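A single protein chain has been omitted from the complex, and every remaining protein chain is retained in its original position.
Our next item is subunit A:
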Amino acid sequence: MAEVLVLVDHVDGEVKKVTTELLTAARRIGEPAAVWVGGGAESGKAKLAEFGAEKVYTAAAELNDFVVAPKAELLAKLAGEKSAAAVLVSATPENKEIAGRTAVKLGSGVLTDVVDITGDLVAEHSVFGGATITHARVRSGVPVVAVRPNSVPAEPAPGAAELEEAEVELSEAATGAKVVERVVQEKGARPELTEAAIVVSGGRGVGSDDFSVVEALADSLGAAVGASRAAVDSGWYPNQFQVGQTGKTVSPNLYVALGISGAIQHRAGMQTSKNIVAVNKDPEAPIFELADFGVVGDLHTVAPQLTEEIDKRK
């Protein structure tokens, strides 16, 4: 069976959930082989084995010192050497860029923001803010596919996860954009936005930089916190929590929108959520068109009551 390369997303040796989803999808196509860049592969190995990775190709942390290009060189080299059937990455902004460059190197096609994929590599997309479903395939070279987090449910299946070092000689073109500093803006104890099973977001309706009503509800649900652009632009919540077209795309089991009108750019980032609950004082707010359950009312009274009810039921 041909290998399917899966680029691992990890933070300090801890494998992200999306990688287990990708390994699950890879098993439909062929034999999953994880690609690990940087340290920590030893500690992440068990998780990869649990979801069926037969191999784990490891590459030096140095690849992270330059923007995107080195990882594309690594993936293209491995895809060639191993005659891979496909290359899968998660559909984060950076990984989509890696996918694009890898596909150029391989002379193949790239599909991004895929919400499902079959064993014969037919990919499903949700486009135009969720209004249309399309199917697409790659018809030249090794398909490179970026799959959205929370799209394919992860299912365990044992694999050997045998570590193997991958050598890559970086070209000069790959080292042109050097990362000289990494700035981490506050990162709380909450689950990460794109990975979370539940997301609670606040918009302009929150009214101030006091996001505690949103955070309290999120914490009662074990959810991540998101924000609309209006809230981010007002300086109420940090940039990396923005959900939408130019923010993160999330696809949780439950999305709760507090004081968010539901502009097309916001919907583009949350439309594929499985359940949507909205609280808004305007009965005409477009977010209600999407909501499975909506409450017309003031979020400052509805959300705390909801939080209290949830805590009671625990």
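Note that contacts are C-beta pairs under 8 Å (C-beta built on N, C-alpha and C of every residue); 3 or more make two chains touch, one makes a residue touch a chain; residues count from 1.
Basically, contacts and distances are computed from a predicted model.
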Chain not present in the shown complex, as UniProt names it (candidates "Na(+)/H(+) antiporter subunit C", "Electron transfer flavoprotein subunit beta", "tRNA threonylcarbamoyl adenosine modification protein YeaZ" or "Penicillin-binding protein 2"): "Electron transfer flavoprotein subunit beta"
Contact with the hidden chain (one of A:Thr24, A:Thr112, A:Ser151 or A:Ser201): A:Thr112
Residue touching the undisplayed chain, where the options are A:Leu5, A:Ala25, A:Val138 or A:Val152: A:Val138
Sites on subunit A contacted by the missing partner chain, in the whole complex: 67-69, 72, 92-94, 96-101, 103-105, 107-113, 122, 126-141, 173, 176-185, 187, 192, 198, 221, 229, 239-240, 245-246, 253-254, 264-265, 268, 275-277, 279, 283, 288, 290-298, 301-310, 313-314
